[in-house]
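Every protein chain of the complex appears in place save one, which is left out.
Labels for the chains are A, B and C, by order of writing; each one numbers its residues from 1.
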Amino acid sequence: MNHTSNDTQAVKLSGEEVGKHNSRESCWVIIHGRAYDVTEFLPEHPGGAKIILKYAGKDASDEYDPIHPPDTLDKFLDKKFHLGEVDMNTVEQETKEEDPEEQERQERIKRMPILEQCYNLMDFEAVARRVMKRTAWAYYSSGADDEITMRENHSAFHKIWFRPRVLVDVEKVDFSTTMLGTKVDIPFYVTATALGKLGNPEGEVILTRGAKKHNVIQMIPTLASCSFDELVDAAEGNQVQWLQLYVNKNRDITKRIVEHAEKRGCKGLFITVDAPQLGRREKDMRSKFSDVGSNVQSTGGHDVDRSQGAARAISSFIDPALSWKDIPWFQSITKMPILLKGVQRVEDVIRAIEAGVQGVVLSNHGGRQLDFARSGIEVLAEVMPVLRERGLEDKIEIYIDGGVRRATDIIKALCLGAKGVGIGRPFLFAMSAYGLPGVDRAMQLLKDEMEMNMRLIGAAKIEDLDPTMVDTRNLSSHTTVVPTDTLSLGAYDALIGPKEKVSAKL
Amino acid sequence: MNHTSNDTQAVKLSGEEVGKHNSRESCWVIIHGRAYDVTEFLPEHPGGAKIILKYAGKDASDEYDPIHPPDTLDKFLDKKFHLGEVDMNTVEQETKEEDPEEQERQERIKRMPILEQCYNLMDFEAVARRVMKRTAWAYYSSGADDEITMRENHSAFHKIWFRPRVLVDVEKVDFSTTMLGTKVDIPFYVTATALGKLGNPEGEVILTRGAKKHNVIQMIPTLASCSFDELVDAAEGNQVQWLQLYVNKNRDITKRIVEHAEKRGCKGLFITVDAPQLGRREKDMRSKFSDVGSNVQSTGGHDVDRSQGAARAISSFIDPALSWKDIPWFQSITKMPILLKGVQRVEDVIRAIEAGVQGVVLSNHGGRQLDFARSGIEVLAEVMPVLRERGLEDKIEIYIDGGVRRATDIIKALCLGAKGVGIGRPFLFAMSAYGLPGVDRAMQLLKDEMEMNMRLIGAAKIEDLDPTMVDTRNLSSHTTVVPTDTLSLGAYDALIGPKEKVSAKL
Amino acid sequence: MNHTSNDTQAVKLSGEEVGKHNSRESCWVIIHGRAYDVTEFLPEHPGGAKIILKYAGKDASDEYDPIHPPDTLDKFLDKKFHLGEVDMNTVEQETKEEDPEEQERQERIKRMPILEQCYNLMDFEAVARRVMKRTAWAYYSSGADDEITMRENHSAFHKIWFRPRVLVDVEKVDFSTTMLGTKVDIPFYVTATALGKLGNPEGEVILTRGAKKHNVIQMIPTLASCSFDELVDAAEGNQVQWLQLYVNKNRDITKRIVEHAEKRGCKGLFITVDAPQLGRREKDMRSKFSDVGSNVQSTGGHDVDRSQGAARAISSFIDPALSWKDIPWFQSITKMPILLKGVQRVEDVIRAIEAGVQGVVLSNHGGRQLDFARSGIEVLAEVMPVLRERGLEDKIEIYIDGGVRRATDIIKALCLGAKGVGIGRPFLFAMSAYGLPGVDRAMQLLKDEMEMNMRLIGAAKIEDLDPTMVDTRNLSSHTTVVPTDTLSLGAYDALIGPKEKVSAKL
Partner (left out) sequence: MNHTSNDTQAVKLSGEEVGKHNSRESCWVIIHGRAYDVTEFLPEHPGGAKIILKYAGKDASDEYDPIHPPDTLDKFLDKKFHLGEVDMNTVEQETKEEDPEEQERQERIKRMPILEQCYNLMDFEAVARRVMKRTAWAYYSSGADDEITMRENHSAFHKIWFRPRVLVDVEKVDFSTTMLGTKVDIPFYVTATALGKLGNPEGEVILTRGAKKHNVIQMIPTLASCSFDELVDAAEGNQVQWLQLYVNKNRDITKRIVEHAEKRGCKGLFITVDAPQLGRREKDMRSKFSDVGSNVQSTGGHDVDRSQGAARAISSFIDPALSWKDIPWFQSITKMPILLKGVQRVEDVIRAIEAGVQGVVLSNHGGRQLDFARSGIEVLAEVMPVLRERGLEDKIEIYIDGGVRRATDIIKALCLGAKGVGIGRPFLFAMSAYGLPGVDRAMQLLKDEMEMNMRLIGAAKIEDLDPTMVDTRNLSSHTTVVPTDTLSLGAYDALIGPKEKVSAKL
């Protein structure tokens, strides 16, 4: 963290001095060895006052880091409240309460499967679920409302079945392709996901390194735990990165971000259009609640805890007024290709073509925004026939994200006409559980699966994948079955296989 | 309760005196400090004689209150059986038997989650299920036969998926609308539900206050625990209420009720047309049975306990002969808009338009009447295209109720053409678990969800919602899957994720 | 039992004498106080020799009774092997081994719910499952192969949903109808089911009495435990019965049966056409196996236990050569209306009309014959439109059976064009658990449901039921869902409601 605005003072503050300011009336906190007076900031804190007051007069660095980009305090807290360095030797070490839940987690970490036992992307998730901190897990794994879209995203791929060709020479299989002109090893990119340090203290730079190793593109998130420059700095050689952009209400800030990204070499600008407001994710909210609210008593309506999980805490700057009218302005401030991330119906894809953007990502934000939004793969199957009918299929690059877990999922998307797919959570889980080796193995597994399945479907190269190789007739079916007949089911005596003999001893 | 017919006598009855009349031959009961001779009434009691005999010679007020509107005795028991006041000091206090089930319930109440932990309408139901009295829970939560329609009601919304618009300016979102000319904050109303005091001793006035706070309309139920006037009196300012009407076999009574409602300012008359007889709800019947019947032995057919739950006990007055022929009469006795509640096929919607009524509620009575009746939302999708085809869509206001739990459900109904939706049970559960603050929070959660989801679907106001924003192709599918292949399933060895290492100590 | 062929001898056989013949070489058994030499009969016994040898030299009456019609020995065992009366005082009382399973069953019988706790037909099945003997339960409850058709039979009704009419005058509801000219109270009949004494020692006469009380028709089964005449004798007044017929390879026997039935007043002849061979029912076979085979060791192929459950044991006489060519012969030997029971496709219904029979039962034999045969209700929906198209709908009476459990099921069948429905197992279960009062209550429950649901669908009489009142679009869909994605499901962290507070004491 770069505290450019605070000179080192002659006499450091003492822990005792800071410790006196431990109330709503006067609230100081220590972040990375420096004290800040946040009393006036309390009501404005997007994450609510409660979480700050928990650390009033104390060192809040551990809690602060994963949620806040390193330059947050310099940007948002008036310099007059920057109180200067603290003599950390005088700060009482918080003797952490014995947290039985945390102890159990540490035990689970000891029993963690070794990396080689992960054979597919779901395995990383299964491990991460057991070894991640509960709040971090809740932030990554949660979706909107009933999480139905989130689960549909992967489930939708299961409605697509293959029509493989046999007796095709597949000795040499090449599944490299290009995305916005960049040659990549395999048709996926690492899509933008927020708050990487929740899962791993190093944050998203791990994904940068993994992407380099496997020659795929990383999309840098606006809400990364690492700063944008840290992530660009972590890239090596001619490694290509894109920028994911939440558009700020203050367009000047947005302009600065875009121009800076272009200057630093980003090769694509992905404007998020499915998040005028960040979603309600109840699993995240519940987890947050119990973190700060366990001693809170219901008081009948007033003074209610307003914390709504990590998502809401970090996103109040996003502009809900963003509209088609803003596109020409973006085109005026950058030469980067512009893509709209989060398009969800064919009408808007056509409008995007008319607006002259270079691509769209058919996405529902990982199921984290509007529940009952359709999966990207389903929208893709709606979009492509219309584009082909109108001769527009080459006017734009179409990507999808959401629910991709297997190379067969990637192949299905490409058969239907996508240029590539974005993958997010699986790499977060791999990173959270195993760090860079986890991300490396996750990507390698996808490559192994890809080679195998290209062969099995009878395609030696990406261009061989075509719509006749998939049967998508049920893709747009959203059925629930008639509710269970519980009484009948309760009375039914299910068939069972042959019974073992009763042991002789008994 | 207003005992207008009984003057206070000089000498009050003693508890001892009342206590002698504790048999089928002579049965007195005390209700709110007054004694009544109900011996002759026993065979006529809609709820059966058993439940009265349980309190013969005793104070029955607690059991009586939630089931009976306060003016019941005055209306239905001949004045000669009103025996006058009892000196309650002489009435032996029933030392309630230790009821282990009730004790467990009291423990659960102590551990009740605080209100802020409820993040959606299902949460109130989950809490209410644990803290309500079993019989009350059974009455509210039960449905007809196998409760398949009851569950289908919410499930049907899951067959509708969104086609959101992106890049729409949704900075300002306004989801207020009008219903029968009344401006409301959000397109739902509190629909009529019976016996509110089962869940909360204050009864439906809590809903009146919640509706006021959030500026939505309350529909007053015929079978409220509170009297009609109590509910109207509880309304404040220009708060709007509607009347739900079960039509009495005695039309004079019905006429009095309607005229009185109009006089007191009700702005809509909703005639229930899906309940010529109130439904068999087995969960309710089972709960009732164990309440009064636990010592009963099977006797082979005669002298059988005939109690059939709360629903049947309170509804014997409803006229099963009500028909289209009666509509003109209603139009002749009131100027209130008339709506038919419980219409279930497009043919009847058209007939309703021809009959000149102002609206219909597409409803199956919360799944409490005919099992395998279709959901209101499904019927809506059948109705609207036909009306539009015939140019009738503006001739009538169409509402639906049943299964609405999320703002996305409301939005789906409005996209399809509904003017608004009725919500019943969720507010009962919120009220039963947390009283008015619960109802308040439940409504606020819907508003929060509504604002979020209007933005996410790309609609700044109610008029922006249209049928292209939903995919309803599977809405009318009612499938069951082929019965489970239990032998194969039993032999299949499911995939599991990586195993943990065995702990070193073991 | 009528031992017409054995005079009472002067000196009765002693138990000791009989007991000597306890081997395959010489095998005597006692049935109802008389001894029989079955040594030569052993290899011919349809149920296998093993089960007889278990009782060699002993009294076998208890085991014998439910499986064998009373006149079996007289009919099938040569008179020379009828050894005469036994002095039962000299027969050693079998001190039954303590059978822990039987003891548990006796305990369950003590805790049996009282009859009034049964609120629907499934409830009887739930009780019967707990209190019936395992082998009897297995015989009644089992179906063919994977029992998929058996379960589909009820499940199919769940694919049909109602389109009720409202505002119909349903004060008076009359659901009586006629079947083959006989007026009945409600459109169901008691269909033929075998071996009633397995469930209740009195056997099918209980069903006769129940049918009388509720004025419905009983179909007398060929394989009843009671003899045909016992069942006809049990009928009272002008009670109507039909005969279900398995056609014997020996047509003379068949002719005698038919002529006798007509003479005794049967009003309909239902020839079973879906059972050229009785089905393999593995649950039944498994149950039978453990009954007689628990000490059997695998011997590699020879001397294998051939018992295949009760069904196979009793049906070897059925003629698999029965064909359309035989129909004129039946028409020549009886004036009873002839109906074909077990028709399963529209082509065969048309052929039946051409053959001049009076009706068909669309049935798959309760799911006990061909697994993956379609349900009767599904076949009905296939048949009626074709008949109507050809003007044949009045040429024949169409019945269905299989899976009927609710009055709504009956109503669905009648809406689609059935004249009535057969109900079998539910009455067996009611009879097995509660005897005649059980059957009585089961029928009464159906009447109660029928009255309620006729009102709720808006039909005052049977003729009001028409095809527009049901939506059957999914009735013929037989889908399985894509196999579960177990890895993803294992990694998914399901949403849960609010957590309780941790109790203060802990």
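Some points to look at:
Assume a contact is a pair of C-beta atoms (placed from the backbone, for glycine too) under 8 Å apart; a residue touches a chain by one contact, two chains touch by 3 or more.
Note that the structure is predicted; figures quoted are calculated from it, not measured.
In the complete complex, the hidden chain is touched by one of C:Arg280, C:Lys447, C:Arg473 or C:Lys501, namely C:Arg280.
In the complete complex, the residue from C:Asp37, C:Asp65, C:Glu85 or C:Asp145 that touches the missing chain is C:Asp145. Even with one chain removed from view, chain B keeps its contact list with that chain: residues 120, 122-123, 125-126, 129, 137, 141, 146-147, 151, 154-155, 158-159, 282-283, 286, 290, 405, 482, 485, 487-488, 490-493, 495, 498-499.
In the full complex, chain C contacts the hidden chain through residues 107-108, 110-114, 117-119, 122-123, 126-127, 130, 145-146, 148, 273-274, 276-277, 279-280, 282, 285-286, 289, 293, 296-298, 300-301, 304-305, 319-327, 340, 342-345, 347-348, 369-374, 476-483, 485-488, 494-497. Although one chain is not displayed, chain A still touches it through residues 114-117, 119-120, 146-148, 151-152, 155-156, 158-171, 406, 408, 412, 434, 437, 440-441, 448-449, 451-453, 455-457, 468, 471, 473-474, 477-481, 484, 486-487, 490-491, 497-504.
Assume only the chains that are shown with their structure count from here on.
When chain B is laid over chain C using CA atoms, the rotation angle comes to 90 degrees (nearest 5).
The mean-CA centres of chain B and chain C are about 42 angstrom from one another, to the nearest whole unit.
Distance from the chain A centre to the chain C centre is 59 Å, each centre being the mean of its Cα atoms. Within chain C, contacts with two or more other chains are made by residues 120, 146-147, 151, 155, 158-159, 487, 490-491, 498-499.
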